[in-house]
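Just dropping this structure here.
Only one protein chain is missing from this complex, and each of the others stays in its spot.
Moving on to subunit A:
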């Protein structure tokens, strides 16, 4: 197909959030002149999720003020408040829940994830039980926070749960965090930083309970009153936030013939979806949290990332490839990166910390609340995480990209006295309450393990 032929025709994007919007902008930026349609289940125009557990829960920004800034005007049909319910690969049509059908020449799947709900649906309906994925969720929870609850129970101490606990403490709200694993953030960052995060939470007055599961939520008159723990303990709480990780929105693709399932939609490095036989399609693309893609820096394992930066970068590559052909297509090779702010700390990660067997604090120290931890796998650098030291990460990005030897050599500024590597202690994700943010959905190093269904 000649290259020009691709800049017109009909493109449909399902999922009108971060990845969907950035893809649409890139398509127009790179000269796509055809018909563009975006379908989104939420009634709102694209908005930003990271502030939801940060500024919104702190009461600093209103939940309806988190709209994503537009990079450019996009001429497109927006179908908001409508769910896509199916995909017809032979007829090249997206089926909508309202009965409409959208024919396409090329399709982008960007349906992301949703919050994993509390397993007991009756308890999940109690007044006071929340998840936080959408701006409506966050807006309602922020209102409850403002009303001054007696105690909040956060179930799951991944990034989302930890940020929510941090917001509680900053607002002076009592909070209990229950985590099945040995420490907060341990699923994403391993033992060393998990232990650090546990100390931070306790220092800020969080009632942190690790190694326990919440066995049941209790209510009276339809309202939450508390929870029971596996160690026999009981927590009185009027709010419970379920932070058990995310579920990929792939149900609408069931039976479509694509390689789509609970682990996401598998695609190649150029964002082209695989069908169920493992044959790559040429007109179906995937980007963002719902995608599962091979990354050469991590031994071509299939990665699923719930990272803002990945959604943007992958959407740009997918959009470019949707209107390019053959050798003009680009691979999605960005080194994974994400950030989080909690308990006054700015945490940034680059690479894949769970793809590791060892970790070393290469700069700073946990005691002083600033550090860079570097992760290695079989003698090469695979990730780095900074706490209040983001500006150094660029250096470690280069080490990851060049598969530099681990541990990094001597001479770094602010290097601790003993910079000895220790095991990275990335736990078997099955023991965690929260889903690991980076899911190595192939097999973990050394353990040939397939995941990802924490708790499941």
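By definition in this document, contacts are C-beta pairs under 8 Å (C-beta built on N, C-alpha and C of every residue); 3 or more make two chains touch, one makes a residue touch a chain; residues count from 1.
By our rule, contacts and distances are computed from a predicted model.
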{"item": "Undisplayed chain, where the name is taken from the UniProt record, one of \"Ferredoxin\", \"Cytochrome P450\", \"Carbon-monoxide dehydrogenase small subunit\" or \"ABC transporter permease\"", "value": "\"Cytochrome P450\""}
{"item": "Contact with the hidden chain (one of A:10, A:93, A:199 or A:370)", "value": "A:370"}
{"item": "Absent-chain interface as seen on subunit A, which is shown", "value": "344, 362-364, 368, 370, 372, 389, 391-392, 394-395, 398, 409-415"}
